[in-house]
Structures are given as C-alpha cells and as structure tokens.
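Notes follow once the structure below has been shown.
Missing here is one protein chain; the remaining ones are kept as they sit in the complex.
This part shows chain A:
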Amino acid sequence: MTDARVAGVGLTHFGVHPERTSRDLFAEAGLAALDDAGVAREDVAAVHYGNFMGELSEHQGHQGPLVAEALGLDVPATRYESACASSGVALRRAVRDVRNGEADVVVVGGAERMNNLETAESTDALAIAADGLYEVRAGMTFPGAYALMAASYFEQFGGSREDLAHIAVKNHANAVDNDRAQYQQAITVADALESPPVAEPLHLYDACPVTDGASALVLVSESYADTHDVSAPVAVTGTGQGGDKMALQDRQNMATSPAATDAATEAYADAGVSADDVDVAEVHDCFTIAEVMATESLGFFDPGAGITAAREGVTTKDGRLPVNLSGGLKAKGHPVGATGTSQVAELTRLLRGDHVNSEHVADAQTAVAHNAGGTVASAVVHVLETVADTEADAA
C-alpha cells in the first residue's frame, strides 16, 4: 500500500466575505493548492469536496461538479456532508483513493459561505447538525449543545470559565501572525470572561466565529511524487473515523467524545504511532470546551485533565505539545465545510517549515488533525508525518 502524500495546499483568507460564493472561494483555494503542488491538470483524477449548508446559505446543492468546474477540471466530483466534519470525511475518501491505487492525484477540500445570512439565520442553519425532532424542536442550538457538554464536564471533572478563557487566549495569540486568520488580535483572560453570555457557561469568546472561506489539498501517490519529481515531504500515514448517537441525550456521557477516541485509535494504529509520538495538533475547537474534549479523546490527557492544559502552558506555542498553532477554529475561523482540510493544510505547512509558526515546532515530525461534526457524532482523525522527499527506490 502506498501512503498518500500532501503535494500542495491552498487556503483563502478566512473571515467575513458575504459576497463570495462557494465556487469562487473554492476556485481560489483549489487552484492555489494545484499551483503549490505543481501537478499537471490532466493528472487529477477526482475532486472530493466538503460543504455543510450550501442548500440553506446559497440555495445551491450538488456542489461537487460545480467546484470541479471552478478549478477547470472535468473529473468525477463528489460533495460530502458530515456537518463540521465534512471535509475531514472527504479527505478520508481521498486518502483511500490514493492508497488503494484508484488515483494518483486527487484534489480534496471544502468551502462554506455563511456570512450572507443574518446571525439568526446562521444560528438556525448550524442547528440542523443536531437532531431535528428531539433537540432543535426543544430549542437546541449549536452553542447550547456545547454548553450542555461544558456544564456536564464541570460537574464531573471540575474546571472553570477561567480555564476555558486560557484556551481562547492561546488560540488568539497563535493567530496573530497568521494572515489567513479571521481574528489576528490577541485577547486577555479578562476580555474572555467579560464577553457576553451565549449559552452558559459559554460566552462569546468561547465560541468560534461565523466564517466564509475555503481550503484545498492535492494528494498524490508516493510513486507519482517520485516519478514526476513532485515535492511532497508530508504523508498522511493514518486515517480514522468514529461515530456516535446523533443527539446528546442518547450519549452515555455528555462530557466525553468516544467517536473521536475511536477515530484516534484507528488513525494511530493505521500510522503505527501512539499519542506520545504526536508533536503538534490541530483540533476542532468550535468552542473552547471542544478543545478540552478533543485533546482528551486524542489521548494527550486523561479524562478530566485536559481542562488546565492551556492555562498551564502545556498546549501553548512554546509548550510541550502545541495545539492549534494556526489559531484553531476559535481565531482562524470556522467555515464549516472547509475546516477539516484547512487543519491539514496548516499542519502540512507547519511540518514543511513554511508556516509563520513553524519555528515553534522546528523538530516536529508527527502531527494530528482532529475534525468533529455536530456534538461529535462524527469524528475524523488524520496522522501526518514528515518523510524523506525522494525515497530510495530500494526502500
């Protein structure tokens, strides 16, 4: 089996771009990824594309062919929808395409247009990731669901709003120099604590923003990289996906995310690594509490121990295990369908050494991306590792 190599990455600016359509956003990110990869247009075999709310925000379904066309490609193209994990799921498919020999070159990514909706409309649109009968009809919202998880976490393991504030402060600090990020300004713990409540105990600065943007990757097979002299020094060596009950009420424990634990276990086994080998991670911090649960599911911390990691400096940029060096969903932004592959784009640049924060992980060889859908009823984990750029034929 061949590893899938990341040959190119592309990102639009993440931010408030209400006038830009998904096709426009994805064309920018996808063509940037193709240029970064330096692969020939005619070698691309497929496009895998994540998008969550195109029907609601743009009255546009069937976006697969639309975005392939936007890249000037005439290949099979599929849109994947798994809420906030849409492009993570698309990436898993793309990795398998390359591994099983079906394709030597694939484009994978995602896009989301959200800011053309009013706040109430985007709140409504995001809520459809929850159970429409038993959660949304009772008044569930996306922040409300994570607030219930946070309240349950505090009850079981302890923790405070101040612990969560340190996560927001960390992720904002990481985004200051990231010119793709929505929020490039530092905040203080006091700013976070004093921001208005959204769904208690979560306040505005515990939440990711509403974001427009796109991300894309070009994956190639090892043999294609070698024979076409394509630089692809990062490999996707592990992939895993987990599932859980759709509604929070049907989970055994609202303060843990077993779907992500399952995804991580599978991805680590696939790559032949363990949590201890991970040097840097991008995790799905749609809310500060989500970063806590993600890092615990990934095995970085025991259940109940992740809450203080940012506060104690373990996951900060100069800590033992930097988490969300891009700024995370919190500060980089969360264009829902684009998030999963944006994490891998950021990690690839961090490992390649051409990310603005690469200096903080100069010796890193192993990275993990954690992308979650809804209240983690879907979870996708990928392991990335640096590889020698041109492998010896004898290997």
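Rule of thumb we're sticking to: a residue touches a chain if its C-beta (ideal position, glycine included) is under 8 Å from a C-beta of that chain, and two chains touch if they have at least 3 such contacts; residues count from 1.
Keep in mind that, in the parts below, contacts and distances are computed from a predicted model.
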item: Identity of the absent chain, which is to be given by its UniProt protein name, from "2-oxoacid:ferredoxin oxidoreductase subunit beta", "ChsH2 C-terminal OB-fold domain-containing protein", "(2Fe-2S)-binding domain-containing protein" or "glycerol-3-phosphate dehydrogenase"; value: "ChsH2 C-terminal OB-fold domain-containing protein"
item: Touch criterion as defined above, residue of A:D43, A:E69, A:D124 or A:D226 at the omitted chain; value: A:D124
item: Hidden partner chain, touching residue among A:M140, A:V278, A:A294 or A:V336; value: A:M140
item: Residue, one of A:L31, A:A45 or A:A151, that touches the chain absent here; value: A:A151
item: Residue, one of A:L11, A:L34, A:A77 or A:L248, that touches the chain absent here; value: A:L248
item: Chain A residues that touch the omitted chain in the full complex; value: 119-121, 123-124, 127, 133-141, 143-144, 147-152, 155, 196-202, 245, 247-250, 254
